[in-house]
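First up is the structure itself, then whatever we jot down about it.
Complex shown without one protein chain; remaining protein chains in place.
And now, chain A:
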Amino acid sequence: MTTTDPREAVTRAHREEWARVVASLSRRFGDLDIAEDAAAEAFATAVERWPTDGVPANPGAWLTTTAGNRAIDRIRRERKREHKHWEAQVLSDPPGSGAPAGAIDDDRLRLIFTCCHPALSMEARVALTLRLVGGLTMAEIARAFLVREDAMTRRLTRAKTKIKQARIPYRVPDAEDLPARVTSVLAVLFLVFNEGYLASGPDTGPIRLDLTAEAIRLTRLTRGLLPTDGEVAGLLALMLLTEARRPARISAAGDLLMLDEQDRTAWDVALIAEGHALVRERLVTGLAPGRYQLLAAINAVHTSARTMGETDWSQIVALYDQLVRIDTSPVVALNRAIAIAEVAGPDVALALVDRLENPLVGYQPYQATRADLLRRLGRGREADTAYGLALDLAASPAEAAALTRRRRLGRPPGA
């Protein structure tokens, strides 16, 4: 028995053991639904029992055993008449019967790949991953995505039914399929992160901010399970280096601040150090970097500069040159143009930006970038119009305030 506070112990066990419990039960019983319910019941039992019985020496094993017993109870109830052979098989493999640690880790990896299977819709993948791997409640997930709880529950139920009916396997993909399947997992984690990060305006409650923390936690977990995968490391580094700047992103007045307006001493030094170490780790492999690794490297350059003026823009342009070769999205081209403005001047950048009008005309950062470039070129009237277009597309009051502030910079004094 440990001397820790039981409530704290349950919270910690939930954070550290939830995915493991769900994953090992999913493999044992071949049913995500049973695994999820049994895990939830086991944690509820812990909340009840640990304060009086004491915290078990090995909370993970206790939870797995308890959840396993709950699952067997449920299966017995549901399948009383038939499937005797199946019950016997389940019972002959009692919980905690010496499965090696490696196999348990494989279970969590199986769970992640199943939840992020490309045959599921992106919304379903996000809901499944946050519930089954992350252990968030349906109420928390629903609130985070501004969806009603019953709608989110239906979404999750539908996804679990598809997994069962279409027989989406509970398996780590073959080496041949692994890169594509990892990409699918990372897309889910990045979406969760962005959902939290982009929403982190002044009017946003702490729930959405939790999504960035949750995304980082799940990406750390994935990295622990796939330590040699470059893109997993790249995404984790990208998240850490983005998260590191968050304290400086909002002004005391609640406005969203651009990179050149941020107080860099407010950046989180520990997160930056961890992100930089990951980027360096990938560099020494000498392997061609993927999309996330390049984005992380770009962020590493930004976070290496003590001032905006110290930024090594030619390095950033070189990284964007690599990125546009593997990611043809116009958004990447836009960001490359922003970096080029710092190296070759706003006129060169504007010519590149103008070419992106067709795909990006309704994209706020496109209009905002154009406006900033026009302002820097002294084309005040055009800049003013472009700021107007950007403001129409602003997604939050914080974004709008930042645009209005920059718009004023371009107007002659007193205008």
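The working rule: contacts are C-beta pairs under 8 Å (C-beta built on N, C-alpha and C of every residue); 3 or more make two chains touch, one makes a residue touch a chain; residues count from 1.
We take it that contacts and distances are computed from a predicted model.
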Name per UniProt, for the chain absent here [options: "YCII-related domain-containing protein", "Oxidoreductase", "ABC transporter substrate-binding protein" or "Electron transfer flavoprotein beta subunit/FixA family protein"]: "YCII-related domain-containing protein"
Full-complex contact with the absent chain, from A:P173, A:P330, A:G380 or A:P397: A:P173
Among A:T52, A:Q165 or A:N358, the residue in touch with the chain that has been omitted: A:Q165
Selected residue (touches chain absent from view) among A:A119, A:L283 or A:A395: A:A119
Sites on chain A contacted by the missing partner chain, in the whole complex: 117, 119, 165-169, 171, 173, 177
